[in-house]
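If you scroll down you'll find the structure; I have some questions about it.
One chain of protein is taken out of this complex; the other chains stay put.
Residue numbering begins at 1 within each chain, and the chains themselves are lettered A, B, C, D and E in the order written.
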Amino acid sequence: MEETRDQKRYERGLAKLSEVDGKWGQQVIEALRDIAPDMARYIIEFSFGDIYCRPGLDLKSREIATVAALTALGNAAPQLKVHIHAALNVGCTRTEVVETIMHMAVFAGFPAALNGLYAAKDVFKERDSDRDSGK
Amino acid sequence: MEETRDQKRYERGLAKLSEVDGKWGQQVIEALRDIAPDMARYIIEFSFGDIYCRPGLDLKSREIATVAALTALGNAAPQLKVHIHAALNVGCTRTEVVETIMHMAVFAGFPAALNGLYAAKDVFKERDSDRDSGK
Amino acid sequence: MEETRDQKRYERGLAKLSEVDGKWGQQVIEALRDIAPDMARYIIEFSFGDIYCRPGLDLKSREIATVAALTALGNAAPQLKVHIHAALNVGCTRTEVVETIMHMAVFAGFPAALNGLYAAKDVFKERDSDRDSGK
Amino acid sequence: MEETRDQKRYERGLAKLSEVDGKWGQQVIEALRDIAPDMARYIIEFSFGDIYCRPGLDLKSREIATVAALTALGNAAPQLKVHIHAALNVGCTRTEVVETIMHMAVFAGFPAALNGLYAAKDVFKERDSDRDSGK
Amino acid sequence: MEETRDQKRYERGLAKLSEVDGKWGQQVIEALRDIAPDMARYIIEFSFGDIYCRPGLDLKSREIATVAALTALGNAAPQLKVHIHAALNVGCTRTEVVETIMHMAVFAGFPAALNGLYAAKDVFKERDSDRDSGK
Partner (left out) sequence: MEETRDQKRYERGLAKLSEVDGKWGQQVIEALRDIAPDMARYIIEFSFGDIYCRPGLDLKSREIATVAALTALGNAAPQLKVHIHAALNVGCTRTEVVETIMHMAVFAGFPAALNGLYAAKDVFKERDSDRDSGK
């Protein structure tokens, strides 16, 4: 009876965050704990519980859209890395990530695309290293 | 013998531009004719002949990436409309376009997403009107 | 019993939207009806029900922050106008609005500040005209 | 004795504004009269009296830098047009203006460059029309 | 007799810079000494002597506007930190700073707001550490 729609929204969001962002999402939530815990809640409830759970666009496409936008904006490097991880987590290939970023050269210029590629390079290296160390 | 790789690149780009942007791409090329005809050539050769023809990311994903980025940047309204048309031309549903734009509320804020939705509304109306008039 | 926290959130957001944005907020909600009605719901629930209802920063300061940010970004003219209205609705003087926008010349350059001032000029004129016609 | 350095700065700025922006600069000053007259004063004193009067970079280069930046930012269309006029006023050829804008395709993407070219097209037409009508 | 209005403007700006930015403003001035000393002078004269000294908007509101704009733009991390310090220097509470930054999630997206919160976290830590060490 107390299981309100709002509570379900939080739980649905937390599950989606975990599915999409993995441990990197968890790090964001923890980084906010002592400065703005409600911000963590909004990310879970609104970004993941509302938006990411919507039907009509699959998760792979959502992450391609996210990587494209963050590459083009060029002013949110940590979030771009989290979402390159996310894109790979939900089934994009490395090639699809690289192509999405290169595609941005046309729409946001080469510097934005280059910095996106450097971010991808770091993420790929991090994942290889995690895998090699059995994480 | 004179059929150089470069000539093929132009032709390949022109075919791809036509497939993706339809008559809206043609309008861009014509608008550039008297001010910067080489810019039209670069759009055909580089944007479409090189980038859009690359394997590894399907056309639907390329247009989702493009609509996402132009919505997030928020400073290129005419190009956003051309690429909402393009997304629909290459097989995205209207729902996928709307969801891609709404997704941007998370990454670029509500004003960017709202202006993207207004652009989509105009494009959908234009296409309905074209269809009704048998164009 | 069915009065969930979520339902209260919608109602709280709708009241806050009405207080802050007045008829201009209503126009946004209506413009979204046939293209993305859920977007209207998120604006009400998240932007106004969650964020605008938070304690710790008064409404006048929230609108000064909003006008400053939209002036600086320079890519969301319709929303800037809505929030110049909103700033005046929640108690800012016209002078405070103008000073907030002029202040942006330092942080985002003169073109951004100029376009913000032109938006303010339009809004002030619209409000004078509404008042004169007894609206 | 009352001829302070500050007064000279204003006069120096006004002369420079007139040299660079011509009648379009005058229109900006007038548009600000009833909303923010001090903003007009700062444009004259700081932008033109201080920055534009500095030695070490000639006026042509200053306008090439300005046209490039406003094209790349893509969020200040009226000011871009004023500075395309300005570039031509201080001795840039139309070709140099067009090349500066096209150059931005590399650094800010094709949409930004396209919108810059459309602005140039409008400005060139306006100047041709002024000349034909003997203005 | 030589005490021109311009000299007063410099002194007024220097006092305001010191009041608002404290030692962080001084660091900016020093960083510019060997590369562009006139830039330091313009910051003092124009940004602080002209704009920050204007009546009609109190200093707290000016810093809320500044923190909001720099958070939204997301491309000037060092200046955002200086102005989070400044907001606290002129009387904003830490809560007001955090709320101003969270408010930007609505208008510029979550990545911009997150990076603003991380900046605030760093600044708060720095101030706690300065206080603990008796600076």
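In this text, contacts are C-beta pairs under 8 Å (C-beta built on N, C-alpha and C of every residue); 3 or more make two chains touch, one makes a residue touch a chain.
Treat the numbers as computed from the prediction; the structure is a model and nothing was measured.
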Only these shown chains touch the missing one, namely A, B, C, D, E
Per the whole complex, from D:I84, D:A105 or D:A120 the residue touching the absent chain is D:A105
Touch with the missing chain holds, among E:L70, E:I84, E:M104 or E:V123, for E:L70
Even though one chain is not shown, subunit D touches it at residues 46-47, 51, 54, 56-57, 60-62, 64-73, 79, 93, 95-96, 98-100, 102-108
Subunit B positions in touch with the non-displayed chain are 1, 4-7, 9, 38, 42, 46, 50-51, 54
Note that subunit C touches the chain not displayed via residues 72, 104-112
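Just so we're on the same page, only the chains that are shown with their structure count from here on.
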When contact pairs are matched by residue number, over half of those of D-E recur among B-D, A-C or A-B in A-C
Rounded to the nearest 5 degrees, the rotation mapping the CA atoms of subunit A onto those of subunit D is 180
Note, CA centroid farthest from subunit E's centroid sits on chain B
The distance between the C-alpha centres of subunit C and subunit D, rounded to whole Å, is 31
When centres are defined as mean Cα positions, the distance from subunit B to subunit E in whole Å is 41
Residues of subunit E that touch at least two other chains are 46, 51, 54, 72-73, 98, 102, 104-108, 110-112
